[in-house]
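Report on the following structure.
The complex appears here minus one protein chain, its other protein chains still in place.
Letters A, B and C name the chains as they come in the text, with residue numbers starting at 1 for each one.
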Amino acid sequence: MVKVGIFGATGYTGLELVSILLKHPQAQIQFATSKTHAGRSLRDIVPSAPDLTLIPPQEAPLDSTDLVFLCLPHAAAANTAVIALQANNRVIDLSADFRFQDVAIYEQWYGVTHPAPELLQEAVYGLTEFARHDLSDTRLVANPGCYTTTTLLALQPILAAQLEISGDIIIDAKSGVSGAGKTPKPNTHFVEVANNFSPYSIGRAHRHLPEMEQVITWWRKDPPRLIFSPHLLPVPRGILANIYVPLGSGWHEGQIRELYAATYKNEPFVQILPPGELATLAHVTHTNRCAISLTFAAGTLILTSATDNLLKGAAGQAVQNMNVMFGLEEEIGLL
Amino acid sequence: MVKVGIFGATGYTGLELVSILLKHPQAQIQFATSKTHAGRSLRDIVPSAPDLTLIPPQEAPLDSTDLVFLCLPHAAAANTAVIALQANNRVIDLSADFRFQDVAIYEQWYGVTHPAPELLQEAVYGLTEFARHDLSDTRLVANPGCYTTTTLLALQPILAAQLEISGDIIIDAKSGVSGAGKTPKPNTHFVEVANNFSPYSIGRAHRHLPEMEQVITWWRKDPPRLIFSPHLLPVPRGILANIYVPLGSGWHEGQIRELYAATYKNEPFVQILPPGELATLAHVTHTNRCAISLTFAAGTLILTSATDNLLKGAAGQAVQNMNVMFGLEEEIGLL
Amino acid sequence: MVKVGIFGATGYTGLELVSILLKHPQAQIQFATSKTHAGRSLRDIVPSAPDLTLIPPQEAPLDSTDLVFLCLPHAAAANTAVIALQANNRVIDLSADFRFQDVAIYEQWYGVTHPAPELLQEAVYGLTEFARHDLSDTRLVANPGCYTTTTLLALQPILAAQLEISGDIIIDAKSGVSGAGKTPKPNTHFVEVANNFSPYSIGRAHRHLPEMEQVITWWRKDPPRLIFSPHLLPVPRGILANIYVPLGSGWHEGQIRELYAATYKNEPFVQILPPGELATLAHVTHTNRCAISLTFAAGTLILTSATDNLLKGAAGQAVQNMNVMFGLEEEIGLL
Partner (left out) sequence: MVKVGIFGATGYTGLELVSILLKHPQAQIQFATSKTHAGRSLRDIVPSAPDLTLIPPQEAPLDSTDLVFLCLPHAAAANTAVIALQANNRVIDLSADFRFQDVAIYEQWYGVTHPAPELLQEAVYGLTEFARHDLSDTRLVANPGCYTTTTLLALQPILAAQLEISGDIIIDAKSGVSGAGKTPKPNTHFVEVANNFSPYSIGRAHRHLPEMEQVITWWRKDPPRLIFSPHLLPVPRGILANIYVPLGSGWHEGQIRELYAATYKNEPFVQILPPGELATLAHVTHTNRCAISLTFAAGTLILTSATDNLLKGAAGQAVQNMNVMFGLEEEIGLL
C-alpha cells in the first residue's frame, strides 16, 4: 500500500487525483492540502467529492507518506518538492517546475527564478511510455503538460524513425476549459465560452512549445521546428490535436502504420486507431487513454491525437507514474 | 430622435442595450459609461460590439441627452438617477432601486439604505403592457426584474379576474447564466455550469419574490402567497418558468383561455400559444417576446412563460418603455 | 460470479450497463445483443466502449447465464422475459413492461396489449431501498423509471409518515437528453437542444405519472394527487426534480428532517443534504446516488431530488438490484 499526500487538492487536477486515488486498491491518501480551504471538507468545495478534511500545506504530515503529488502553481511546487524530498518522500510534480533541463528556458517562459535548479538534472520527465526505466528508482518526477503529452505520444514514432521530415511540424490543438484552471476568469465565464471557440497564444508563444521542443531533441538530432496553436474548446475536458508532419522522401504509408503499431502494441493506454477511424474526444474523455489516428494526405501525415487533459494529460499519468515507481501493475486504479 | 446615454454599458444588460439602440432608427446614443473600462472602446471588451469609446460616469454629458438608462448596481443606480433627473433627463433604471413602493421592503432585501426614497412614489413600474398610461409622462421608470416580468405577464389575467385561487402559487423558474452577471464567479465558471443544473435561493428567499408580491397586490386584494424557485440553467440566455395556480371553483378552461386571448390580443410582445403547444426558450431567445402556454391538469392551471432575460426581461423592455415614454411606435427597434 | 447477458446493449442504458458490468468484480458478461448492430463490435458503435461482439437476440445463449438484463422497447422486453424465464434465467427488465400491477393501466398508457400479463403479480418493483426483501428470491424485477426513482425516493418518508398533506403534490422535473433515447429525432438534434429548455407532456400526461401514483398507494391510503411536469435539459445526463408538498397541520421542520435522516441513514446511495445545501446535478452525475435536499417555505416542503438518469435512474439501480438478488454486497461495482 503506497501512502500518499496531495498538495493542492482543490484545483481540477487535484480533485481528479483524489478521485482516482480513493478508488486505487494499492494507494492510501494520508492527507490533502489546500491553502484557501483548509479546515473544510472537500465535499464543501465539490458536491460529488468525498468527505476528506483539507489541511493547510504547512501542516502536512510528511512522515506518514511515501509519495506526494504536487498540484501547485509553479515555483510553489518546487519549494514544496524540496521540503518533501528532505522528509524522504518521493515526489510527482504536476507543475512545470522540473520539466526543463535548461533552467534558462524555464525562467524565460515562466518568468520566475527557479527555486531549486539543483534538482533539474535528477528529475525524470514522466512521459510514462518512454520513461519506465528511469521512473523505477527516481525520487522526483516531472509530470508532462497536457498538450505536450498529447502531442509527444503521437510524434515519437515518426520522429524516432530518423527518416526525412521536410519542413516545420504544425500542431493545431484544442483543449477543454478545465485546462484553464478553476479560478474564475473572464475567459472561463460560461457565457463567454458557450457558443464560442477561440485560439490563444498561437504560433510560438505558448509555454508547452519549449517543453515539446526539448523532448523531441532526445529522439532526434536536428529536430524539426514546431508551430503550435492552442484553442479553448467549449467542453469541460479533453484535448484533441491535429499534427501535420511534412514527410520527406523514403516514406510509405504501410511502413509508418507498422511503426506506430509496433511502438504501441503492448501499451495499455495508447490506442492506434485502424485506418478510416479518426480520433475524437469521445474516444478518451474519462479515461487515461491517448487515441491516435493516422491520415495520409499528399505527402503530409496528419496525426490526430486525443487525451483527457485531466487524466493522461495530468492526474491519470501521474498515477501511472506512481504505479511504475512503486512496482505496481501499471494499469491498476486507472481502468 | 431621442438622445440617450447609457450608464454601465459593459455588463450583459448594458451591452444588449447598446446593441438595440445602435440599430434603433429613432434613438441616438450620446454616451456610454464604464467605471472600469473608461477610455477603451466597447469593441475591446466584446469582440462583436461596435467601436464606441467608453467614458467615466462622472464625465457623462447630461446636457446632451433626453434620457439615460441605468445598468448599474443597486444604490449606485439611485445616486445616478438623482443627478440625471437634476440635469433634466428622464431615467429608465434597470436596477431594483425604484421598483418598491415601500422603502422598508427594499432595504430589507437589498441590505442598503435607499439613497433617494423620496423618488419612490414618483417612479413608474415599467411592466410596459400594464403601465402605458403612466409611462407617457413620467420622468422615472423602474424597469422590472427578469424573473418578475416573466412571471407577472403570465399571472396578470388570472389574478385580475378575481375568481377563487385555492392555495399558494408555485413558480418553478430557470434562468440562463447571463442572469448571474458578467463578473466571473465560481458558480459561473464554464466547467461548473456545463452538464449541471442547480437551484438557488428557493422557497421565499430570492429578491424577485417581494417584487412579484408587491405587484400582484395591485391586481388583487388578498392575493395568494407565492413560492418561488429559481435555477441556473446551462444556457447563456433565456428564462422559462412553470407557474402552478390552484384553481378554486367557478373556473373552466375555455373561459380562462378567452381571458388570456382577450388580455393580450393586441400585444405585439406577448404571445399566447395555442392549446397543445408549450412555451420553450426557443420561442423567445433573441426576441423581445414573452411566450405563454396554458395547461390544465386536474384543478391546477400550469402557466409556462418564457422570455429572453436580457430582452423582455431587461434591455428590450427598457427600450419598449422608452418608445412609450417618447410617443414612438412601441415596436420600433425591437423587431 | 454472476453470469449475465444483456439484451439491447447499444442504447444509452445498455451501454451504461455494459460499462458497469465489465468492471464489476463478481459479474461476468456472457453475451450482449443488438438487433441492428449484430456481428459488429460495441467499439464500432461507441468509440470508448470495449471490444465486445454483439450477437443477434435470437442467438443469445441463455443456458450460459444466471441473469439477463432487458434494455429493450416495451412489449419486446416482455416477450424476451418469457423466453429467458423459461430458460431458467432471472430477469431484470429496464422497460415499463412489468412495472404495473394493473394491466389496464399499462395498456392505457403504453398503447399495446401486454404480452405476458400473468407475470405482473410475480414481478418485484425494484426501487431497491424499499424492495430488498422481495428482491432476494424473485425471478423477475421491474426496474423503475428514471423520473419515478428520483421522485419516489424523495417522497417516501413524507408520504409514509401518514400526517396530513393538504393538496396536490407538484413535481417539476428536468432530464438530460440521454433520457430521450439514442435514436436521432428532431428534438434531440444538437442545434435544437443547445441554448434551449423545453417542457413536454406536462400536467398529467407523462407515462411516469401513473407509475408514481401506483407506488405511492403502497405507502399511503388515499394518497395525494400528483401533477408532473418533465422538461428536456441541455445536458447529456442527469435528472433534477423539485417536489412541492403542501403540508397540513401537525408538521414541523425538525421532525421532518429527522424522518429523512432516519429513513436513509444507512443507505449508501441516498444522500440527505444538510440544511442550506441544495441538490444539483453535480452531486450525482456519473454516480449511483440520489441526492435530496429539503427546503421549508411557508407551509410547503420543497424536496429537491437529483439522480443520474442512466445510473440510479436505470443501469446503476439495475446492478444494485442484481447485487441484492444474488446476495452480493449492495455497493459492489457501483462505487
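One rule holds for everything that comes next: a residue touches a chain if its C-beta (ideal position, glycine included) is under 8 Å from a C-beta of that chain, and two chains touch if they have at least 3 such contacts.
On a predicted model such as this, the values are computed, not experimentally measured, just so you know.
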- Task: Give the residue, chosen from A:I45, A:A60, A:V91 or A:L240, that touches the chain omitted from the document.
- Result: A:L240
- Message: If I consider the whole complex, including the chain that's not displayed, which of C:L17, C:V235, C:A297 or C:A318 touches that chain?
- Response: C:V235
- Full-complex contact with the absent chain, from A:F130, A:F296 or A:F326: A:F296
- Omitted-chain contact residue, chosen from A:S229, A:T287 or A:T307: A:S229
- Note on the structure: Omitted-chain footprint on chain A covers residues 166-168, 170, 172, 174, 192, 194-200, 202-204, 225, 227, 229, 233-238, 240, 242, 244, 246, 278-282, 285, 295-300, 302, 304
- Message: Give me the chain B residues in contact with the hidden chain, please.
- Response: 23, 46-48, 194-195, 277, 280, 282-287, 291, 335
- It is residues of chain C that touch the chain not shown, namely 12, 177-178, 182, 184-186, 188-195, 234-237
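Here is the rule we use: only the chains that are shown with their structure count from here on.
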- Looking at Cα centroids only, farthest away from chain A lies chain B
- If you average the Cα atoms of each chain, whose average lands nearest the overall Cα average? C
- Message: Tell me the chain pair with the top count of C-beta pairs in contact.
- Response: B-C
- Task: Just give me the whole-number Å value for how far the CA centre of chain B lies from that of chain C.
- Result: 39
- Note on the structure: Note: chain C sits from chain A at a C-alpha centroid distance in Å of 38
- Query: Taking each chain's centre as the mean of its CA atoms, how far is chain A from chain B in angstrom?
  - Reply: 46
- Note on the structure: Residues of chain A that touch two or more other chains sit at 194-195
